[in-house]
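Before I ask anything, let me first share the structure, which is written out below as structure tokens.
Every protein chain of the complex appears in place save one, which is left out.
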Amino acid sequence: MNRSSLRFLPLLVALLWIGSTGAQVDRPLRVAITGDEGTLTPYTYVTGYPGYELMTLIYDQLFLMDEELVPRPWLAAGLEIVDDLTYVLTLREGVRWHDGEPFTADDVAFTIGYYQTHPLGRFTSSANRVADVRVDGELGISLTLDGPDATFVEAALADLPMLPRHLWQDVDEPRAMAEAIGTGPYRLVEARSEQFYRLEANPDFWGPPPAVGTIIAPIVRDETTTFQALLAGEIDAAVRPVPAGSVASFQARPDLAIAQGSGFATTLLILDVTRPGLDDPAVRRVIAGAIDYGRLVDLLLLGFGTVGTPGFLHPDNPFANPATAEPPRLSPAEARGVLRDAGYLERADGTFAFTDGAPEDAAGAAPLAFVLLAPASNPTRLRAAELIAQDLAAAGIAVTVRSMEVEALTQRVWPDFDVSQGRDYELAVFGWSAPVNARANLRGLLHGDPAKGTLNLAGYDDPEVNELADRAVATIDADDRRAVLWQLQERMARDVPLVPLFYQDGVYAYRPSAFDGWSYMAGQGILHKRSFLRR
Amino acid sequence: MAWYLGRVGQYGLVLLVAMTFNFALPRAMPGSPLRYLAGEDVGLLTPAQVADLRATYGLDRPLAAQYVAYLGDTLRGAWGFSFQLGKPVAEAIRERLPWTLLLVGSSLLVATAFGIIAGAIAAWRRGGRFDTAALSSAILVDALPTFWLGMLFVAVFAVSWRLLPVFGAYTPWGDRSGWPFVLDVARHLVLPATTLTLASLSGTFLVMRYAMLDVLGQDYVRTARAKGLPERRVVMGHAVRNALLPVSTVVFLNLGFLVGGATVVETVFAYPGVGTLLYQAVLARDYPVLQGAFFMLTVSVLLANALADAVYPLLDPRVRRGG
Partner (left out) sequence: MGTPLAAPLAGAGSDRAAVGARQRPWLAALFRTRTAAFGTFVLTVVVATALFGRALAPYDPREVVARPYQPPSAQHWLGTNDIGQDIFSELLWGTRASLTVGLVAALAAVLVGTAVGVVAGLAGGWVDAVLMRATDVVLTLPFLPLAIVLAAFLGPSLGNTALVLALVIWARPARVVRSHALGIAGHAYVEAAHALGGGFGHVLRRHVVPAVLPLALSQFILAVSSAILAEASLAFLGLGDPIQKSWGSVLFYAQSRGAFLSGAWPWWVVPPGLLIALTVLGFALVGRSLEAVLLPRLRGR
């Protein structure tokens, strides 16, 4: 580098410095999201949170959950449930799509049909509950279900984003349809893959006026980068929960505020109950009892979480059974006692072995040992696996932790996302997203028929539980349904088809000077439609 | 002419093998792209619907058929549709490529210029204080983990001192035209480009120094000196020009290395380049993007090699005369 170019160096530095104040003219709300959400249409968004919530700023549902998870009329002005199978809806008047076309009952009928014929996990299964649709004028529509469904309002009416018929009717390949046009309070103005989304308030929105003019959602994959950007003032909020270790330092900052609430996303230990050893409820009870849940919450979440309940449902869930709120606890000595009573052989080194009817043959007996899989990219789950292995070793069950890349692990525990294809694991640290818990989808977790128990990764199959699970879905009356769900939770506590470890609290940080209207959606977080509408 | 044809044939062969790897490896990875095709709640679909979906994306065809189609499509530039991003692969790459080129290009430029100048001076003043200092820092810098350096840069310059932005290639909500945008891009470029430059600095420097030492010991340089030509002209006119020859090869080789190294740097700074695109595609089993991006990387590295082959005769007077 010669002298003349060196002379420009201070100038360059000065220019870069000036640039830092010049770039921020308009101050839209900047909310970092976790990954690319496609073109933000119902067919291309990726994550349930925040993707679905971002997408439904553009698209509206017929009902909208409030912060306490009660569905409220939204595009539908009224609903009459004539009998268990017939739902008659009246739509709101004067609603228009972003392109000015009116929203009518034809759009609703089209949307349901489209989800039925163009498979998409979340929407197709609930749309498929509708056996018949009858349009009655511009704003009336009547739906007939194929069977009673207690969760139809939450899982279908409050979930399905409405599609504009005039734009989608000729679309064969829904993933290629990139035009994000809905009736919602925000319009998608710009989308750059892996970079950001820019949404602007819809001036013609039919409902409460949008509270923020422009929302920018930059994509920041990395947790550390996200919060460094928040600390450095480059973003105003993040949809990720603040890592437990940093909550204290965030709380101490005058420019940031914290919104905290329950989280329904469940971290759990799943097990293949068809394997030798794990097919024995006594062994499963020892596993569930030996884990120090309090230590997991204390060390991994620094207390910002709730210990898992054996009945799977979060204690704040309206259907949670108070009798199964506490995880079972067995001291190492008690755990060993249970294993001895169940006929396992305690060896000199403190481990247990299968006896296979030959108690004296200690040397040749197969050890009671399992491999525990944990996703390599998820440090919290890896640490959980590490601690669980220590707990189980104390109880006499040898556990080897193996980390696997997350898609590879999913392929082992849930091949092609189809439980009828079986499974290839013993123990694994896994997780279910908030909706599984919020909707109390215990049938999905427990039913032995793969068509019904679509989330049953354990291979658990019990005729009584199957019958209860069917009833939980078909029972419309809230009190009756709760009674059935309570019974199911008691069965889960006794049989241990899965071991819920903890629910991580949502702790969200934001810059109140940029926007202070956030509301906390129970079990989920601060990014949802109601946060961005004036009350 | 025959030599050129042979070279082209060899490059073609290498390309074919590399493309075969590109096809086979992603599919050999355990896991499936279904999560991105059917959304997060893919578990709620019935097996029949899943089968439908696989058929739609051609995932149910025999591998051989997929392979043949892939070869033809890739060469025709029909790279298909990203499973994860919901847009054509070519478009996704077009959006990201300029940023990788900017990052890699600026790093390559700085590293090459710096390496050549420092290498020349170090060799000229061999054993001197500059030589010793430059040589030890080159080896030292080479030993630093790139991602570690990048993370420390962010922690110090972006978060603690707030001098430069933490992530991205530009401010999405800022002015995106004229000088403010150029400045904004430059500010975002400083840290990642510095990191990548440091990671590739020592290669050029060491080769330049070595080549200069070699040239300075040659007869014609001694003759020039003996003829009483000014030292400056000897060094600049003769030595540097000839030493640039091996350096040019290294620069082109460096290009391939930089594109790979850019993956880590882009990840650390959330820079929207091809590297992060590729990394995300691996995690999501996004076969079309993997194939498209790998194809592009392979072709660009091959092109760089071919350029090195082509430039070599131009730079080396002996080869020119002989050829």
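Quick notes on this one:
Think of it as A and B in the order they're written, each chain with its own count starting at 1.
Just so it is clear, contacts are C-beta pairs under 8 Å (C-beta built on N, C-alpha and C of every residue); 3 or more make two chains touch, one makes a residue touch a chain.
None of these values were measured; they are calculated from a predicted model.
Residue-wise, the contact with the chain that is not shown comes from B:Leu144, picked out of B:Ala55, B:Val68, B:Leu109 or B:Leu144. When you scan A:Glu386, A:Asp416, A:Asp449 or A:Asp462 for touch with the missing chain, the hit is A:Glu386. Among A:Gln116, A:Thr214, A:Thr351 or A:Ser403, the one in contact with the hidden chain is A:Ser403.
The omitted chain makes contact with just one of the residues A:Glu67, A:Glu200 or A:Glu223: A:Glu223. Counting the whole complex, the residues of subunit B in touch with the unshown chain are 10, 13-14, 17-18, 21, 25-26, 28-30, 126-127, 132, 135-136, 139-140, 142-149, 151-152, 154-155, 159, 199-200, 202-203, 206-207, 210, 213, 246, 250, 253-254, 256-257, 259-261, 263-264, 267, 275, 278-279, 282-283, 290, 293-294, 297-298, 301-302, 305.
Although one chain is not displayed, subunit A still touches it through residues 223-224, 227-228, 231, 243, 245-246, 249, 299-300, 302, 374, 376-377, 379-380, 382-383, 386-387, 390, 401-405, 407-408.
In this text, only the chains that are shown with their structure count from here on.
Subunit A and subunit B have Cα centroids separated by 38 Å.
On the side of subunit B, the complex with subunit A involves touching residues 29-32, 34-47, 49-50, 52-53, 56, 81, 84-87, 92, 95-96, 113-114, 117, 151, 154-155, 158-159, 162-169, 171-175, 180, 183-184, 186-187, 190, 267-270, 272, 276-277, 280, 283-285. Subunit A meets subunit B in the complex at residues 1, 15-20, 22-28, 30, 35-36, 38-39, 41, 43-48, 51, 119-125, 173, 175-176, 178, 192-196, 198, 214, 216, 218-222, 224-225, 228-229, 231-234, 377, 405-408, 410-412, 414, 416-420, 433, 435, 444, 450-451, 454-455.
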